[in-house]
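Note that one protein chain is taken out, while the other chains of the complex remain in position.
Labels run A, B and C following the written order; every chain starts at residue 1.
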Amino acid sequence: MFGARQSTPVALFAPLRRLVAGAMARDLRALVVPGADVALAAGLDLAAAGLALAEGPRQANVLLVILPLPAAMLKAASVAYAQMPRPRAVLVLGEGEITPLPEADATGAASQEGLEKAVATLRRAFAEGAFATEVSDFDAPALQTRIEYTCPMHPEVVSDEPGNCPKCGMNLVEAGGDGGHEHHHAAAQYTCPMHPEVVSDEPGNCPKCGMNLVEAEGDGGHEHHHAAAQYTCPMHPEVVSDEPGNCPKCGMNLVEAGGDGGDGHHDHAHHQHHGQDGEDAQVGWLERIEPGFMSMIELTEGTPRSSDGLQMEWIDVPFGPLFPGLPGGLTLDLTLDGDTVAGVQVGSAVAEDWALPDGGLDPDTFVAALGVQMRLSPVSYRLLACRALQAAAGITPLPDEDMLHDGALARERLAERLLWLAQMGRQLGLPRIESRAAGLSRAIREAAPSEIDALRGPLSGLVESLRKTPFLARRLRGIGRLDDQGVWSGPGGAGSDAATRLTARLDGVMADLAELKRAGGISTPQTPDVTGVGGHGHATVETARGPAHLHLELSAGRIVSASLDTPSNRHLPLVETVTCQAELADALVAVASLDLSPWEVRA
Amino acid sequence: MSTLILVLFLLLGTYFVAVIEEWSVTGRLRPAGPVRAALRLLGTESVLARKPDRLFFEVAPVLLLVAAILSLAIIPLAPGLIVTDLATGALFFNAALAYVLVALIMGGWGPDGAYAMIGGWRFLGQLIGYAMLVVMPITAVAMRSESLSTVVIVQSQEQLWNILYQPLGFVLFALAGMAMAFVPPFDLPTGAGDLAGGVEAEYTGVRRLVFRLGRMVLILSVASAMTVFYLGGWLGPVLPGWAWSAIKILVVTALMLAAGRALPRVREASFLAWCWKLGIPLALVNIFLVGVLVLVVPL
Amino acid sequence: MSPELLVALVIGAGLFGTGVYGALSQTNLVMIMMGIELILAAALVNLVAFWRYLHPDVAAGQMFVLIVMTVMAVEMAVGFGVAIARFRSRGSVEMEEARELKG
Partner (left out) sequence: MTAQVFFLAAFGLAAVWFGIVVFRTHSMVRSALALLFSQTAIGAMFLVMQAEFLGVLQIMMMATEMSIMAIFMVMFMMDPGGLGEMDMKHQRKLSLAAGVIAFLAAIGVSVFADWGPAATVVPSADEQLRMLGIELLGRSMLIFESAGLTILTAMIAATAVAVQMPAKKEDAS
């Protein structure tokens, strides 16, 4: 097993190790990539197969990957895998590429049967190979190659992208120091707070205790702010310190820097101010500050202010793409001011570019690709494509058949609404609702018309119990309120909040049931025969998230241009509206109440 | 002998709490579940976060466990079956559990992870809500027994259990106790869908095992306190005292966790508003009512 | 005099000295409050020691301790109120940057 835990082969502990390995094999906690919702949409019952859902990578010992997945998602999965404690295993369902993840410990088809077989294999692998004397390490390539940017003042601020320090607003510099930043970093020395004898030119970890190295006192970065008498090394002019002492490079005594010691950057600026008006009391009191003092007012000047005027630490926290409370694949990067959302960036790790290849696509491939990409609602989008093709080719659909297609659409809408309910139940801490909604969603997605009647009772029961759940409406009221004239086209309509959207979706469940009854049957759409035909076509399909539109152009039986408009793609910018200045938990509920599908987002 | 019973109570109690807790999350009763989970955690690598405050990271789970166990020291299971009968027992219970907050703040700060940190600070906010609602109902209980000693408190309920004598106090204390043990729906610091595990998010292996153990003992301790303060502790017909204690504690635990299964997680802001605007006035009313009762109807 | 009382008083003196040093040397308002807390804690130790070793039968000694604890809480509340107000208006709770309070 690749992710085995290293252990020395002491015979005395062998029975204990066997016992522990056996327990692990029967207590598997899975982190699902891309998400539990996709597993549900694929009809997988993880609990029945013996997999519990893990809260995060640290609590998981199985990484369950449901293929196919785009590269960005696989990269996120590899980072999650690197965070999982050993022993850990990879379980892959479906066909496709999984690099940069390591080789799968068990594979199977993306069906309940395939999952159960794979879990059995995995159990054997755990029971036999959880501990090994020789283990190979896994380092996520995504973690290795990145360039880190750090703040010269706050070495603990590390970011993947250049930008400003969230603490003081200074420009972030590349860690390690290159070109333009030489004057800051040539002298920067990093040392371990625990082991002062450890000195390094680069930030990193202490070889003795693994702690993060901190910038040694008196390096270049602090220069501006310490306007006091400065001490420097006669041999190494780049070593500057506020206090007398020894040079960290050669150990010589530091000498006072000549003449201009008290005339640093900082003081000059204030002399100028003084010269201009002389009376400015605000500057006046700064004059008397003890030399060497680092002014917080100056440092925080010009940084963004929170609207309540009480700025706490700003931190960037990623929620997703593998966050348990949100749809798998949705990336929500929140900037938090205390626990209030001060900024948001939303995206999708599973988005695809919808550009068609040169020369167009043949209709069958197009319909199939759309079904694969729209993982949560394949039937709706296949139907959308088929209807658009029919419109383009001028084929009039048979009313009976159309009715049956509407039935398929209603069934999937129902399954999707329940999927959302399960997700919401998970986020709000309602495990009973979560498991009931998930079970029903799974049952309905593939249910035959005759089976749906049997599900009618449990469904209305669930809807009733949701309506009666104490405090649920109160919990959701006022959260994620939308503008009256926004782009929102989902359930609840303009001006809705999370509570009204929940009610609208519950009403939707009952409406879908009625629609299913009216349709009288279900049939999944087949790609129409459009050989050699040309023309324009447009179709609209009502999905659980709102209407989806497809406009396509046919030329000689091939699709040469297509423009797809999905509800999630339209609703994505609303995330900013509903999370702005909200408390963190409220913001997450608000985002979840929008029911965004990251698969429908355009890259 | 009594030491043995107390240790057994601690171990079995923790085990049963763990079984019920697993049921409250997964909906399935699996007697072997906690043992398996414990063995799994024992064998799992204990990962150190990337830039931890090592001291806090290591101390937090242990402090949680120690605080929870200490708070059990004043719980009488039967006459004479108590670790230490302090004259200030009821207050000591609070004092020990105040360190749960310290443990969570340490555990949240230690691993240098955003989820954990937010979870830790959230619990501080939660404490500001429930703290008064733990102390004020206990005051009313002590008014009736004229003592802070838990043994005397149980004896004072000989005629009528406190749950009937001061039902308002019981409701307030039960809710505050649930918030104190951060069980759902008050699991703001460790919510899965909210913070991906929060304070627990970065703990793995043995450290997590200690953390989980501390959590289970904490739930046990809060349930025991409810039993002692309001449900007459060991009092009951036929069965021996310790059996009544055990049964009551188990039932209280099950009810507490079942309630969390049916309710959505509270909003921090509305929890605070509820506690201060409604809870504290009600607690004052409760103290007043009990005062009148104690003077008028000596029961 | 009993050795216990002497030990308690010396500890009290140590806490007092540390508190004085902290309150004077720190630039941050919250850190200064920590120094004051230590000074008050020294007072607590002394009060309890006096009660225990000189007049254990007088409950007023214990009551004094309760009053000092109240003072600690009041100090916290007022200190934080001022700190928040200053932080709002200035963006800092550094006392070096509050020289205008001197008038």
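Everything below uses one rule, namely that a contact is a pair of C-beta atoms (placed from the backbone, for glycine too) under 8 Å apart; a residue touches a chain by one contact, two chains touch by 3 or more.
This structure is a prediction, so every number in the text was calculated from the model and none was measured.
Taking the whole complex into account, subunit B touches the unshown chain at residues 53, 55-56, 86-88, 91-92, 94-95, 98-99, 101-102, 105-106, 109, 112, 121, 124, 127-128, 131, 147-149.
Although one chain is not displayed, subunit C still touches it through residues 1-31, 33-35, 37-38, 41-42, 44-45, 48-49, 51-57, 59-60, 62-63, 65-67, 69-70, 72-74, 76-78, 80-85, 87-88, 92-93, 96.
Keep this in mind: only the chains that are shown with their structure count from here on.
If each chain is reduced to the centroid of its CA atoms, subunit A and subunit B end up 34 Å from each other. Taking each chain's centre as the mean of its C-alpha atoms, subunit A lies 47 Å from subunit C. Shared contact sites, meaning residues of subunit C that touch two or more other chains, are absent. Counting partners per residue, subunit A has no residue that reaches two or more other chains. Across the complex, subunit A meets subunit B through its residues 5, 17, 19-21, 23-24, 26-27, 47, 52, 55-56, 58-59, 61, 83, 85-87, 130-131, 156, 209-212, 315-317, 323-325, 336, 338-339, 426-432, 435, 469-472, 474-475, 583-586, 588. Remark: subunit B residues 24-27, 33, 35-37, 39-40, 42-48, 51, 54, 114-115, 117-118, 121-122, 184-185, 187-188, 191-194, 196-197, 200-205, 208, 260-270 touch subunit A in the complex.
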